[in-house]
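Omission of a single protein chain aside, the complex is shown with its protein chains in their original locations.
Which chain is which? They are A, B, C, D and E, in the order written, and residues in each are numbered from 1.
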Amino acid sequence: MNLTDFITAPVIMTSLGLLFGVILAVAYHYLKVDEDPRIAETEELLPGTNCGACGEPGCLPFAIKLVAGDVSPSGCTVASEDDIDGLSEFLGVDAGEQEKNIARLKCAGGKGQAFQIAEYQGFEGCRAAAVISGGGKGCSWGCLGLGDCEVACTFNVIHMNDNGLPVVDTDNCTACADCVDVCPKNLFELRPLAEKLYVQCNIPLEGECVTALCSAGCDACAKCVADAPVGLMAMVNELPVVDYTSGLFTSDKTTQKAIDRCPTNAIQWLEGNQFTELSDEEKRFKART
Amino acid sequence: MSNSFSLGRLFSIGNLFIKGGFSHGVHPPHHKEQTEDLPIQRVPFMKRYVMPLGQHIGIPAEAIVKVGDRVQRGELIAKPKGFISTALHSPVTGTISDVGMHRYVDGSFRMAIEIEADPYATQQFPHAQSSIDVGDMDVGQFIESVQMSGIVGMGGAAFPSHVKYSIPEEQEITDLLVNGAECEPYLTNDHRLMVERPEAVLLGCEILRHQLSAKRVAIGVEKNKPESISQLKKYLTDDMAIDIVPLEVKYPQGAEKMLIKSIYDKELPAGKLPRDIGIAVNNVGTIVALADYFEHGMPLIERIVTLAGPGVHEPANLIVPIGTPIRDVLDFAGGLKDETREVISGGPMMGSPIADLDAPILKGTSGILAFTEKETSRPSEYPCIRCARCLEACPYFLNPSRLALLGKARLFDDMQEKYNVMDCVECGACTYACPSNIPIVQHIRTAKDNLRNRKTSQ
Amino acid sequence: MATDTTAYEEMIKGLWRDNPVFVQVLGMCPMLAVTNSAINAVVMGVATFFVLVGSSFLVSSFKQWIPKQVRISLYIIIIATFVTVVDYSLLAMLPAIHKELGAFIPLIVANCMILGRQEAFASKHNVKYAVMDAVGMSGGFMIALFALGSVREILGVGALFGVDLFGSNFEPWVIMILPPGGFLTLGLLLLFFNWFTERRKQFLGKVAEADRAAVLGVDKNG
Amino acid sequence: MKNKDPKLLLQSAPLLHQELTTPAAMKDVWIALFPATCAALWFFGLSALLIIIASIAGAVLTEWVFTDKEKRRFALSDTSAGLTGLLLGLTLPSGLPLWMAFLGGSVSIGLGKVIWGGLGANIFNPALLGRAFLLGTFPIAMTTWGPAGGPGEFFQIHSSNLALPFMQGHYDALSTATPLGLMKFEHQGTELVSLFMGNTAGSIGETSSLFLLLGGLFLLIRRSIDWRIPVAIFSTAALFSLIMLLTSSAESTTSYPSPFFTLFSGGLLLGTFFMATDPVTSPLTPKGCWIFGIGVGFLVVLIRLYGGLPEGMLYAILLMNAATPLIDRYTQPKIFGR
Amino acid sequence: MTNLKEISIQVQEPGSQRLIISMAVAGFISGIIIISIYMLTFNTIKENKARELREAVFKVLPDVSSMQKLHFVDNKLLLVKSDGMDDDMIFAGYDTKGQFIGYAIQGKGPGFQDTIHVLYGYLSSNRTITGMEILDSRETPGLGDKIFKDMAFVGEFMGLPMTKDIKAVKKGTKSQDNEIDSITGATISSKAVVRIINKAFNIWSPRLPQPGNEPALEIEETKKEANNG
Partner (left out) sequence: MDDLLWIFISTLLVNNFVLAYFLGLCPFLGVSGQLETSFRLGLATTFVLIITALCAWILNTYVLIYAPYLRLISFIVVIASTVQFIEMSIKKLSPSLFKSLGIFLPLITTNCAILGLAIFATNRGYGLVEGLTFALGAGAGFTLAMVLMAGIREETEINDVPALIRGTAFNLIIAGILSMAFMGFAGLFSST
């Protein structure tokens, strides 16, 4: 048996290998799905979080669009710069100008600034409170501070501070728009990080009406509009609006005066995070280290 | 009480054993004794009135007055803007002091007309057109007329009534159903109306039946209001094609679909309107408002409000001009007790809490109820033990237990896709029945709000 | 030199941080099926070690010649060859244990961990890295097997490697050597693993906090 | 601040609530179990009491240790952990070492409840899970049945009860077979009267059909349990065993008991009234309850007749518990108007 | 970041021949490796297996010093040499003088958990069972595994008359020759063993030749291995 076995084994194995090699080869030939092989490769290069921040239902659909050239790699907000370079090198396309967007809150009326007229009692959640007669906040446009956005944020970069306002970690915000979708008061908007002059209020009332409700609210005094370069700002619906397309906005603080004169600090120059998460003590600690 | 023994529920395999009623539902104590025997009273005129331009679903009216204008009681101050929109009339004689943002009952600010009442003018309704002859109106004129009367549904939803009456060509209304169920605890405004003005109810029915070319009218009244039933029957004459139907006392008997089920034994398909099966449903208050308009030419400028609950000093049924600040109405009834913790507008099962007492009475405000610490301190919430009491309470056969769980987990899409959360009418029966005190309805409301807003934003 | 340390790190990774069982949750079947005694677990571990290291070596050596379409089939052929070798060797050397391990020696072929390593690592790295990675991964696998096997044997029989631990009066927990015991023990072990990592994180956090408090305290005094 | 009024509360409607609360629902079950527990003490004496105490202690302590600090008092206040302990205790044999009863209690709550997220979140009945664990872990101890004594032997404690932790119990010689064991292995029936009163061998709480029925009726009248489940279990089990009895051939090696025996023997009554009906682990929907009950009834007879174990109630319920999510999912009630 | 060059290499489509060839080559090499290890271990494995089997047979058939495998084909018992085992095979045991002693019969059937494999010795001359051995089972440790761990139970099968079907009865109630005391707590496994033996016996008893007509011992080699085994 010895010698024959020494022959049978390799023979059988080789023929099995051959047989299935042939079958598979034939299969590849005839059953091949006409799919661009680059799609699979591209998908591998994507982060695979399937977060939807790019606006597609997942990484695979995004990859398909990428290969088709419908979107640019920088559309993926999660991928690191290296990843995006890698992607563009692979796809042979330009990465596209990446303009970092972040979520900004149109309100600065936290617990310390805005007044309550009634006391909401029920489970935590802004929308849950909003549907129960507005949740009791005097300003019905302002932030309820119950943290729906904190829960909704896929990337966990929103945290409620002691003042009851959501602090968005600007460095890590991917502009996925979760907070924009979830906020019952529609307070979040995605803005380019470069647009630093920002009005942190959403109240369409003016004058004392506003100050009776909130000490941080914009009372539509229009001083900022008057002090800013002409044409940069305008009052719309009792709120100042900065026209970034006007070309008048420069990042040197020519608008400092406009900011300085605001009686309620509703207009701000934002370099990084909009609010701070840290108490004064913590801040001192940070400063020391 | 839901753990009281009820044969109907014991054998509730589908609807087999129940005829002339609806399945599920709850039996909350009805607490009507406070006000059911109190005759309707008129509140005197106050100093200031606020008329929000949008008091109903649809498009807000458009103000046609400006600050400083003098207006007569009953004068048009805002005209409808579009079809699903109704006119607004001044509830008092006085001067327009503001047209701007004012606090609404739900805590938000809305465009409203503020009127400084003129203390010296006689606050009488000027009988300009003492009655409007409906006899030779065609359908179009009738609908326009109702639209200009400012009448909206008084049953709670405040849906513009003329919209309900505009029946598409291919449909016809065979039955007019008048909702006198008043199944919400504490409220007695419909009851008092039926007791005190049965002729007006019957007259309104006849007018509307005629206009809609309906064959018959049914007035459904819960059996716990025998006086209403007997009063209506007393004034009923043989030439009226009107039936008075006593109904089982069960919450939410007054909900449109339940009423149709109880009276006609028809299940209104989801997403369909009553008119699709040939029925028009109106609250008795709406019917009386119609009667008043066509009999006396009086547009909708006042309504009956029940003031009750353990937190008010003098419970009452009041005729209140629309736009009166709630605080003034309460003050008229002796004000709130000190231990009052929560004031709600509407019934205790479906009403909404009031955040600011300066907000005005609206066309749809059926009651103002004040509750004390005792009612508002709820027993602590326990986890859902899946006891299925909520399922057995839900008249719409939803799965509230699952809805609440999903709501807690914020899986709103699942709530809609798998459990049809949008079919919930927020009647509160489930929450009433839940031994674990889970705020099921609030979870549902939150989810619906989320789903709705998402729909519009995308 | 630098590469040496990284190759070494590659190995250490498999032992704890990327442990195939506790972290990646791979190769559960052999893991659970053979761990009703410590000795079985160890033998299985050794067998897996041999197969994984061998096939990683081969795959990374021949990676240029492996066509993409049939790579899986080829990996499997390579793995199966090694497994057959192990199978026959065990059968010859340790027939009693082979009988206990039963069908699970051949089933090493289907251990996702092994194939997974070929796909994810060996086919993309050079031989040295691939082998170190394989050593680490199978080492981690062995650790997990041993942990599970000894817990199950100690509780289920009251013995370790067949040595009686608690005397004859001990009431054995029979379920531990039955299938549910396998699932439950591994589940609880994983739970413990998670809990431990979590506690460590918390502990580190607390240490940092304490540091900070100290600094602040100094600040206040000063 | 604008605080002219007593600051008003905003709470979601409805403001009215019925009186029943979850702790009250649990209390009903305690009350309903009282007669059966008394019967257990009557027949199995102090041993039974010790076992019940041990398993309740195991359950409650575990709940106490493993719930969050803030939730602790609250979690125990609903008494459901103690109830689980009691129910587990009632399913144990009287001679079981106390440490096993304690371990069973803590496994019930630990594996059966805490890890799932506490009250209401568990899929499997915790008490039965504890019992299944004990049965699989200590099969011999769990199938060694002491005979039902009587008040005369009330103060006799089985020496096996007092075994040291982790050590075997030493059984004081006599161990008897349960009615189901006799039926299965010896093809020997038990008189219905004994089954009814409860002076047979078996788990301490399962033997007395009469008192279990009393408790069950109390729960039914209080509407604490869904009536569909018991009805479905009883009718399915009775029907299935009747069919098997009628169609069995003479030379068959299986012994087919009468439907009465099926209903009144073993843990069927205890399981039906108190365990299958556990709201948490049974389906929500009415149709689901029917399916669940039919499933339990079928499985219990199947396992009793053809399975390896003489008693199948435990596994029948656990298996149907596993299927409950599926049942619930596919028996959603038809929504009004859809 | 995966190396991009590697990706582009893989993206290229290799020709079918390469695909087939690589499969074939792999098959060839692995065939060689496998056959080598097989050859290397062949003898040891064979010996192990044979020893195991012999030990089992010698246990159930005491006083036997050599054995051979018989195959029931065409209504006859024929000698087989192959290693394989199947249901139609039986062992014949012989004493030192090559005198036939008895058969070792194997049977299998469902137990409490899984299939139980049983081997038992049978003396056709006086119709008795001489011993029983469990070859394979997955019965519960501590309970069902007493069918081979509990020596009292195993011992009951020594010298058990097989005039009619044997029966397992509750422990301590044995009253007849053909009854076996079950193991307490493992009644089911005990009964399963008994049932398996009965079943195998009922298959084999008509097949066995008349006492005295047994096939003679032909393979001598087993004998000397038996001594050192």
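In this section, a residue touches a chain if its C-beta (ideal position, glycine included) is under 8 Å from a C-beta of that chain, and two chains touch if they have at least 3 such contacts.
All values reported here derive from a predicted model rather than from experimental measurement.
Among the chains present, which touch the one that was left out?
Looking at the complete complex, the unshown chain comes into contact with A, B, C, D, E.
For the chain that's not shown, point to the residue among C:11, C:26, C:41 or C:155 touching it.
Residue touching the absent chain, from the options given: C:26.
Which one touches the absent chain: B:240, B:411 or B:451?
Once the missing chain is taken into account, the touching residue is B:411.
Consider the whole complex, including the chain that is not shown, and state which of D:65, D:217 or D:322 touches that chain.
D:322
Check the options D:24, D:49, D:121 or D:140 and report the residue that touches the missing chain.
The missing chain is touched by D:121.
Considering the whole complex rather than only what is displayed, give the residues of chain B touching the chain that is not shown.
Contacting residues on chain B, toward the hidden partner: 405-406, 408-409, 411.
What does the interface between chain A and the hidden chain look like in terms of residue numbers?
Spelled out for chain A, the touching residues are 5, 8-9, 12-13, 16-17, 20, 23-24, 27-28, 31-33.
What chain E residues would touch the chain not displayed?
These residues of chain E touch the chain that is not shown: 27, 30-31, 34-35, 38, 86-87, 109-115, 188, 191-192.
Quick note on the criterion: only the chains that are shown with their structure count from here on.
Where the contacts of chain D and chain E overlap, which chains show up?
In this structure, the chains that contact chain E and also chain D are A, C.
Could you find the two chains linked by the most C-beta contact pairs?
Counting C-beta pairs in contact for each chain pair, the top pair is B-D.
Quick one: report the Å distance separating chain B from chain D, using the average Cα coordinate of each chain.
One centre to the other, that is 49 Å.
Chain B to chain E: how many Å between their CA centres?
Distance between chain centres: 84 Å.
At least two partner chains per residue is the criterion; list those residues in chain C.
Counting only residues that touch two or more other chains, chain C contributes 69-70, 73, 77, 174, 178.
Could you list the positions in chain B whose residues touch two or more of the other chains?
107, 352-355, 376, 439, 442, 445
So, with touch as defined above, which chain pairs make the list?
All touching pairs, sorted by chain label, are A-B, A-C, A-D, A-E, B-D, C-D, C-E, D-E.
Under the touch definition given earlier, write down the residues of chain C that touch chain D in their complex.
My answer: residues 166, 169-171, 173-176, 178, 180-181, 184.
So in the complex, which bits of chain D are touching chain B?
5-6, 8-25, 74, 78, 118-121, 221-223, 226-227, 279-280, 282, 284-286, 332-338
Which of the residues in chain C end up touching chain A in this complex?
Interface residues on the chain C side: 69-70, 73, 77, 212, 215-216, 219.
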